[in-house]
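Input: one structure, supplied below.
Left out: one protein chain. Kept in place: all the others.
Up next is chain A:
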Amino acid sequence: MSGSTKDQILDFVRSRYPQAEIDESQDIFALGFVNSLFAMELVMFIEKTFAIAIPNDELKIDNFRTANTMAELVGRLSPARV
């Protein structure tokens, strides 16, 4: 999994929550960051940045818990990247 995918996702989360100290394996749901506005922004960000379309059946909470799982999702949906 490319480090830069994780870094870009982490940068995005930090840009929304500048005070947050968060790393690639931390559960952003457990940290209480995710409301429906942020969830929407996160999905839009991932789709736009990595040029993928996330199908409805991949919009599962476990795919979005950490920067690691999001990077894995990106990898799955854009095989060329892996």
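To be clear about the criterion, a residue touches a chain if its C-beta (ideal position, glycine included) is under 8 Å from a C-beta of that chain, and two chains touch if they have at least 3 such contacts; residues count from 1.
Basically, contacts and distances are computed from a predicted model.
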Under which of the names "ABC3 transporter permease C-terminal domain-containing protein", "Cell division ATP-binding protein FtsE", "Acyl-CoA dehydrogenase" or "Protocatechuate 3,4-dioxygenase beta subunit" is the non-displayed chain listed in UniProt? "Acyl-CoA dehydrogenase"
Touching the missing chain, which residues of chain A? 12, 15-16, 18-19, 29, 34-37, 39-45, 47-48, 56-57, 59-61, 64
